[in-house]
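Yeah, one chain of the complex is gone here, protein chain that is, but the others are all in their spots.
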Amino acid sequence: MSTLTSLARAVAVAAGTAQRTCTVRHVHVGARPLVFVPLALAGEAGAPLAAMAGADPQAPTLLVVAEPRDRDQRFAFAADLAAVVLRYVEGYLAAEEDTPGREQATRYADAPQLLVPNPAGIAFTRLLGRSTRFRRTEGPYAVPASVPLLGRWLTFFAERAESPASSLMLAATDMLAAHWATGQSPVEDLNLGALLGWIDPPPGMSGAQAAAMAEDPVRCPPAGPATDPTFDNEVLDQRMLAVRTARLAGDGRAYERARAALAEALATQLRPTWALMWRAVALLRGLPGGEHVRARWDADKDAFTWHARHVAAGGPPQPRRDGAVAAARRLAGLERVQEMVAAQRAFDDPLVMAEHRLAGEAFAGTVTAAEPDRVDRGGPRAVLRPRITVETGDEPRADRGATFTSPARPGQQARIVAVTAAGGRTRIVLELRGGMGRSLTPQPGSVPAVGESVSYAAFGDGYQPAPAFPAPEDTPWTHGGPPAPYVPSDEEAREDWS
Amino acid sequence: MLPSVSVTKSVETLERRIVALRAAVREAVLAGDRERASTLRRDLRAAERAWDDALAAAEAKAAAEAGAAAEAGAGAEAGAGAGHADAAADADAVHAAATAAAPAPQAAARGRGSLLPLREQVHEALSLLTVPAAPRLIATVHEAFFGGAFPSARLTSLKRDEERSFRAAPLARPYYICAALTADLLAPARGLLAISTWPMERRVIGSLSPRVDFLTAAIRVAEAVERLPAPVPAARRLLWRFAASIPGAADGAASMQPHEITEAALAELAVHQAADRAARQAAARRAREQLGDAEQLFGTRIGLAAGHRAGARRPAPRRRGR
Amino acid sequence: MTRTAAELAEQATSRILADLGRARRGVVVDSPPGAGKSTLVVRAAAGLAAAGEAVMVAAQTNEQVDDLTDRLAAASPALAVGRLAASDYAPPARVTRHRQVRLSTQLAGLAGCPVVLSTAHKWATVRAGETWPWAIIDEAYQMRSDLLLRVAGLFGRALFVGDPGQLDPFSVVQTERWTGLSWDPMQSAVAVLLRHNPDLPVHALPVSWRLPAAAAPVVAEAFYPFTGFRAATGPGERRVSFRTASFGRNAVDRAVETAAAHGWALYELPGRHAVRTDAEAVAACAALAARVVQRGALSHSERSPAGAPVTAGRVAVGTAHRDQVQAVRAALAADGVHGVTVDTANRLQGREFDIVVVLHPLSGRRDATAFHLEAGRLCVLVTRHRHACIVVARAGIPELLDAQPSAEPVHLNVPVRFPDGWEAHQAMMAHLSQWKVRAP
Partner (left out) sequence: MNGTEARLARIRGRALAKTHNARTIAALASNPGCARRAVMDAAGVDKPRIAAYAGFPAPFGQSRFALARGNAFEAQVKANGAAELLTLLREHLGLPIPQAHYDDLGEVGGNPSLDLRHARTKALLARAAASRGDAGTMFDHPLLRLQVGGRYAFLEPDLIAFQLHGRFHVVEIKSFAVIDGQADGDKVAAAAIQSAVYVLALRDALAEQHIPAEAVSHETILVCPKDFSSRPAAAAIDVRKQLTVLRRQLSRIARIDDLLDLLPAGLTFDLDPDGEGVPRRSPADLAAAIRQVDAAYVPECLSTCEMCYFCREEARGCTAALGRAAREELGGVEHVATVLRLAGAAGTPGAPGGTVASGTAGTPDAPDLAEAAELLRRAARLRAEALHTDAPRAGTPGREAG
């Protein structure tokens, strides 16, 4: 959040509809995303109750666990879900492409994308992955081979969802809230129906009215995984009881009837969210994609390729938790990615850049003077060091010596030489290096010309190399020493799923 | 979605009514209007029953036309009937014990088949355990070793019936399912059942007795498991639940050995026995001196003064699982 | 008084040095503000070197490393000192003036130096060859666990020194992925070290040479509830006098004089909610700092009983946010005052001044966020001064604290952090309110 987005919220209140906080889309939306809407049984850890899943808005697959406390039925659910998810994922294992910049390296030409309604949906996916990926496929407590495989893929998606650069798994509320500001609070934005109500209210309704309507759990069932308590108490409980009763009575027909009635009851809770999900997808597709989105999606394709090949090569499932080295390495990666994405968003999107300008981390203005051919002969050899003067109405934190970067010329460094403020305007003299070719005269257009309107930021979207970490087996005594090598344990395999 | 797509007008109207009623009930609940909610709830249940019966009938009819009239019709009715019969009882049982997987069909069948009256099934289980026990354990033991399942909820009323019949005609029966008594006040110990023919020492409960009785029960169950001709999963599950709470009894459900569990239990018993026996003997002596026959079996109660009754509402129930 | 304080400190130090000899793995030393941390590091390094052990010294910033290098070289002129640095590093005079200090970007270039100093980040780039018998890690509470992971392979045993009361290291990444893990990479180097080696000896330096007698007790109570410490000097040993009289006793003068007399002043602005760069508050900070300089303050202390001029360089203004820094700098420049240090708590860590003006993190705030409440932030701000500290705040902070909801999530297997920011703020406000000067 920033003053700019908060102002947008205020405007939304007055306007009665959500306001954009981005001019472009900063996430990748695939051509065939897999939408996954899970429901969980209240009170139990990751106990699936039902789900709607599929890549075709017209043909969702409905999965139901008639008796969620029955271990076998839960694994049956996992197997059914695996059938949907794995078939979808395998669809991306066909076409490959060369990996640019790497010799003889190929990767898959596209990657799957998993969309859930909200962050809780991601958390549930992680739990489901955790509870299935260690299962054994033979011996005691055996499950179908697809179950642990599903667990590994769900875990993969959920872990990618932690990276701000990844679009492999996204929550609809996150995506929408990142591009629009509503007239309500972030807490209330977690309600997908209310959020969409603000962004895209039904004709003849204000965003506020649409949001209010979406808060009525009877008319608009919550987007899960938690179900509405009154649904549990007044509907679900009776339906489940009927199923159990029919089974105890050993009456096959009554059992089928009761099961169908339960499925229908759950479907009523899932269908509205299913529709909302595809509306969200359509809204986001309506925005033009930011310039760096594709590069980030390429990184997602690499990650997908790596994991697919890891699985194919018989690699072990993801451990329960990161070891010392893995954790440190992952943190370093996340930190680098986070800075990179923040910069890329700003470079792609003037509205995002505006937030940095307001915060004094960037400025935009007009070039009032330029010495494109200036050469610095102070050093051992002469170097091209053009200078330009930019006049801006912004109030940047621009200290002498600080280095800035321009979205228009990301390869070029601009060092601040002088800053003079007068009458609400600030004059900033910048010395440029790089991105102008080899010779002592700059390539045409590589130095901003007088009159050109430019923007500069105190951050660049440049790539920093990953820091070096010890190998896991060299974990030092300060961090508990080398970890015991991972061996899947019986306990993990049999861990009863209450 | 439903088989009832191909179905009579009545079912469709019923379905519309059910949908409407469900919404109405939930709205009433959300609005905090309890009275209205419960009225609507009654209508809803009625509608749901009607809908189910209508479907059953329809199917039966279809089946009949297919020429399997007698069999299918009977099945459907039995199904519907039995269904609602259990529904009520089962409901409580299930809510009292959410995590207990519903009994497997065949076990259930055997349960219904068992001809013994409930009090004798309880007697069977308690006699195996040889110590006072809670309804839940009694039910589990009976299902594991005597193949009869009964919702433990039904046992709560049993003790009251026994006391009534005893007071009507004392000692008319060879045994009564009676209470265990708290050692301090000789009052009925909450939620424990015992057999009247047991010595008083066994029926009074001191502060160590729950542990001692748990260990004793573990030994009896272990012995019973060893006596079984063929392994019964339910019985081993039960034994594992004991073993898991006895130091050094077993490493895992798969690898546990009944005799090792017995030894471990005996080892801990040795630590508690003396202190527990002393407390129980003293209490038993007091009981025999101070109490009449009925009180010896069903305990005394500190009289509830009106004031106390008023103050006796429990603290507001605490939300769980949130 | 001072003598016994000196004895106390000496005892502690020699106990620590003795422990080094016995240490199997290492020793941790908690050091309250200005308690002679660097002195300890220098003595330990020299001592180990004298005993024929090679020592690698790691601090967190080049400035810290340069300070240590300077002091070590000065303390043991015969010792060959290596200064490992990145290629773009320009050594300051206080380093280059020592002939015995050798400079290199490669460890190979420093062969034969029994002591080599560098930043932890530079050390992390050194390929682990043969390991150093000893390492000294300075500012270890500001070093992050994952950085320690990268350097710990270089040494066998280590002395960890740092101030537990200051700001924890932080990350821009928000995740609970590692919460509860003993090796959570977001915790401090000392935290991870002690969770895996709970038996390591932990010492505490008992005497603060920086904080005056007026400050030590309240700071100790608010921020170091378990260890505590005392001031080296007694009441009245640190004074501030002025060479010029006040021109018209306005609130600013009264605040400056209150601080001079008592070591503390709370300059209270009328209570209201304000933007972060609250113009009045910013102006007040600038005016107070300026006035201290303009009035030609003299600091009288054990170092200079006759009094040393409090130049602009000996005055600092501390804030919570960078935009506040910028605003105060602008205001000072407008007043034509130059040389006063203005910076955020994070950047003031480890620095020392005679008089410090603090813009209270909660001043004008409507809600106290975790950031504003962090005990370490306040601790840094109110422990930079040798003589006096003037806190600028809008009225209403106690009420704000009272209305503060307590809703932070609680995680399993995560040691509770003490002191609690809320408690620390309450304690400081309660103390400061004695020295309140109301601004018009």
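All chains are identified by letter, namely A, B and C, in their written order; residue positions are counted from 1 within each chain.
Please note the rule applied: a contact is a pair of C-beta atoms (placed from the backbone, for glycine too) under 8 Å apart; a residue touches a chain by one contact, two chains touch by 3 or more.
None of these values were measured; they are calculated from a predicted model.
Student: List the shown chains that the missing chain touches in the full complex.
Tutor: Hidden chain contacts in the full assembly come out as A, B, C.
Student: Have a look at B:Arg17, B:Arg45, B:Lys61 or B:Arg136 and name the one touching the chain we're not showing.
Tutor: Spelled out, the listed residue whose C-beta touches the missing chain is B:Arg136.
Student: Consider the whole complex, including the chain that is not shown, and state which of A:Tyr108, A:Phe347, A:Phe404 or A:Phe469 touches that chain.
Tutor: The one listed residue touching the chain not shown is A:Phe347.
Student: Of C:Thr131, C:Thr179 or C:Gln294, which sits in contact with the chain we cannot see?
Tutor: Of these options, the touching residue for the absent chain is C:Thr179.
Student: In terms of residues, what is the contact footprint of the unshown chain on chain B?
Tutor: Chain B touches the chain not shown through residues 29-33, 94-100, 134, 136-137, 182, 185, 187-190, 207-211, 213-214, 217, 242, 244-245, 247, 268, 271-272, 275, 299-304, 308-309, 311-316, 318-322.
Student: Which residue numbers on chain C touch the omitted chain?
Tutor: Here the touching residues of chain C are 176, 179-180, 272-275, 277-279, 364-367, 369, 402-413, 415-416, 420, 422-423.
Student: Please give every residue of chain A in contact with the chain that is not shown.
Tutor: 1-11, 13-15, 19-20, 23-25, 28-31, 41-46, 127, 130-131, 183-188, 215, 227-230, 232-233, 236-237, 284-294, 297, 320-321, 347-351, 353-354, 357-358, 407, 495-498
In the analysis below, only the chains that are shown with their structure count from here on.
Student: Considering only which chains touch which, label the overall pattern as line, ring, star, complete or other.
Tutor: Per interface graph, the chains form a line.
Student: Please name the chain that ends up farthest from chain C once chain centres are defined by their CA atoms averaged.
Tutor: If we average the C-alpha coordinates per chain, B ends up farthest from chain C.
Student: If you average the Cα atoms of each chain, whose average lands nearest the overall Cα average?
Tutor: Looking at where each chain's C-alpha mean falls, the closest to the middle is A.
Student: Roughly how many whole angstrom separate the Cα centroids of chain A and chain B?
Tutor: 49
Student: Compute the distance, rounded to whole Å, between the mean C-alpha positions of chain B and chain C.
Tutor: 65
Student: Return the residues of chain A touching two or more other chains; collapse runs of consecutive numbers into ranges.
Tutor: none
Student: What residues of chain A sit close enough to touch chain C in their complex?
Tutor: Per the touch definition, chain A meets chain C at residues 162, 321-325, 327-328, 330-332, 334-335, 338-339, 359-360, 397, 467-470, 474-481.
Student: Quick one: which bits of chain C touch chain A in the complex? Just the residue numbers, please.
Tutor: The contact residues of chain C facing chain A are 25, 124-125, 128, 145-146, 148-150, 152-153, 158, 171-173, 175, 177-178, 181-186, 189, 192-193, 196-197, 322-323, 326.
Student: For chain A, which residues are in contact with chain B within the complex?
Tutor: Counting only chain A, the residues touching chain B are 42-43, 67, 69-71, 140, 217-218, 228, 230-231, 233-235, 238, 241-242, 244-251, 253-254, 256-258, 260-261, 263-264, 267, 498.
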